[in-house]
Every structure is written in structure tokens, then in C-alpha cells.
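Every protein chain but one is kept in place in this view of the complex.
The block that comes next holds chain A.
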């Protein structure tokens, strides 16, 4: 087996940074068939695939890659879809560097196999095809799924495959959760998300939009009046945190959730062709250093801002965002102000934001997390002139559902308490997973939790009969 290994991944074609910073089209253009087959050739097809163990939904990675080598793309898609309902989505947004690709044997001495890129290629290939979806033999059980984000979608797919009758309730007018309102078009085209969701409908999953459980019906009413046998709660972490700084309610200060919802879900970037407006600042500050902050900054740039700053209190090494996202933002011209903490918003007489007062920080003693804690440098305050500020410091769970379900145990942050290995909550027949349990995490982790819960729900239903 003295196979010559190509040391680097085959490069993925990208839009030029100068061009793409001005449009909402997808940045990464995806592999061609030739590139996909060539990349697949780099896989050693290990007997003991460590990559699979790194995947939260345990995709049979070597098996699908072997099929790509043979140009059997449809079969490859079938293999992936056994465990992952949304390959075109996950191939794009998973942090592969911390998951499958982190454990790739090829990656020990060279670059790992581009598993994410291959998954994306296969996902896109099958999205273009009119896939034949088989409906399972009905079991007669009804399961309600609250929230149609990644956790709910994965849970629905597995339960439908097992023959249960699944209804998803979604508060917004479009299903998909963060895939629709949070992650921008240039990272995840919405048409692809909707196509993947259409396939779920073909499997028999009913999706009811504009339905807020907790307002239109309580969880108990779903069981009592609608006759559901079990429920999965995947309501996410959609409530924005603010910093509670003076001037936070000036015009021009957004939560990242609002800014991104306007742009992505409501397509404010097409205003006035679409009716929802968004403030396009000349100078924009984004507070925070996670993926949401990167998305907000890159969106502001595309809407036409001249200067976009990421304001982050630690240094570059501590940025919680994926390296790839940070690099993309830098290439596009986003400026980073490290060791900088916002202290208050400055506004005009008539209530509009004119600046963000910041204080410089220096690294002090290590804190509980082992990282050196940033401490303010007294007297180093200065005002950064901006007309739009976007707060991207995190989100918490929305209490609309838990408030109306008194016997559902939550922790002090408002997250639903659920067993990690089963998704079981304190309420009989009710399971939960994703960000509503863990706090804001990743798409794939939410999907993993949805699958775990689906398995438990299936066992629970069978035990009832």
C-alpha cells in the first residue's frame, strides 16, 4: 500500500474577495465532479474509520467517499442520508476541523481529506435531482416537533423514516430556523435549505408554519386535544442578549438576530423590491467574536457599509468563530479591533447612534477557563464613530413555550433540562435537544441531539404498545 498521497486538499473554487464583498451570492463555489473524484481518491478507506467517530451524526464516511470515487453519486447520497437528512447544509456549515476531519488519518501528516466538501458535493448533486423518497409503513403514532431548525429537522427525518406521523410546528413563516434567518445566503443558499426541507415533506412530514406553541396551543393541549403521543422540543436559543450599556436603544443599534433576520429571512438586501428595510450604516461596529458576529459583519459589508469593525475584548487567538470565517471576513475587508471593550453608545440629540465608546484592554492573570483575562486599561477610552452597531454577544432560550409548561424542568438560564444520551425531559413523552438544551452551539450538534431523541421517542412509543 505505498500509495502516493497528495499532501493538500484540492482547492475549492471561491468568488474573488473584492467581488464577493459586494454581492450575496455564495462565496465557496463547490467542487466539480472531477475535483470531487480526485479528492475522494485521497481517502485511505481505513478499516477503522476515526473520521466517523468524529461526526456527531456518525455518517458512514469512507463508504460514501468510496462511491464518489466510482462516480456513483446517487448511491453516495443514499449512504449519507441514512444518518444525515441535510448533507448540502452540513457540508457547508459544519466545523469539520473540530469533527470528522480532525480525526482523519491522512490529516496526521498532511491535510485531512475534504470530507465536508465531498459531503456538500454529494448533497448538491442530489438536491438538483428529483429524488425518489420512499414513505415508510405507518405505525399509527403521532409525534409533535416544536421548532423546525436543525434539531427538529433531523428528529423529524428519523421518525418519519420509522413510519411515525410527524407534525412540525414553526413560529416563523418559513421553516428552517437559523438556517433561514441566521446563516446568510453567501454561506448557505436558502433555496438549498428549502429543497432539503421539501424532501422531508415528501417523506410525509407535515409542517405547520405561523404556529407558536405556547400561544396557539400549549404543549399539554397538543397531547390532549391534538392526540399526539410524544413531542420533541427543538426551539433553539433565539432570544438575543444585550450588554445593557447606556444608549443601547438609540436608533441604529441592532441585535445580530434582528439584523440577520431582516437581511436573510426578510431579504432586506433586496429592498425596496422586498418590503422589509434595514439600516445600512456607513460605519458599522459588530460587538462579539463568534460566527454570528462574522456573519453580521460580512452582511453589513455586502449591504454597502464602507467600514466594518469587529470589536472584541480578547485577542485574535481567542476568537470563538471558525478560523475559515475569520479569514473570509478579513479577506473581504472587515477590520478587527482586538482587546477592545465597548463601554457605552454615543448618540445625537434626536436619538441616532453616532459612535461607540470603547476602552482598551490588556491581558491579565489567567481566569477560571485558563485564558488570560482581559482587564481594562484605565483612561484609554475613545469613541469609534459608527452609525450602526450590531450586538452579537450570544443568545438564550425563548421562554414562550417553557412559561406555559410548568412541569417541564428548566435550569436557571432557562434551558430545558434533558438527558444528553436520550433527550428525555422531566415530562413524560417529551424530549428536547439542540440549543434549547445546550445553549447556542452548532448545527450538527443540534442535528445529533435530534437524532438521539428520535431513537428514544421510537423506543418510548414501542414500549407504550
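Quick notes on this one:
We take it that a residue touches a chain if its C-beta (ideal position, glycine included) is under 8 Å from a C-beta of that chain, and two chains touch if they have at least 3 such contacts; residues count from 1.
In this section, contacts and distances are computed from a predicted model.
Protein name for the hidden chain, per its UniProt entry and selected from "Sulfide dehydrogenase (Flavoprotein) subunit SudB", "Cytochrome bd menaquinol oxidase subunit I", "Light-independent protochlorophyllide reductase subunit B" or "FAD-binding protein": "Sulfide dehydrogenase (Flavoprotein) subunit SudB".
Across A:215, A:335 or A:380, the single residue that touches the chain missing here is A:215.
Among A:199, A:251 or A:422, the one in contact with the hidden chain is A:251. Touching the chain that is not shown, out of A:150, A:176, A:240 or A:434: A:240 (per the contact rule at the top). Interface with the hidden chain, as seen from chain A, comprises residues 22-25, 171-173, 185, 190-191, 209-212, 215-217, 238-240, 242, 244, 248-249, 251, 254-255, 257-258, 261-262, 266-267, 269-277, 279, 303-304, 350-352, 398-400.
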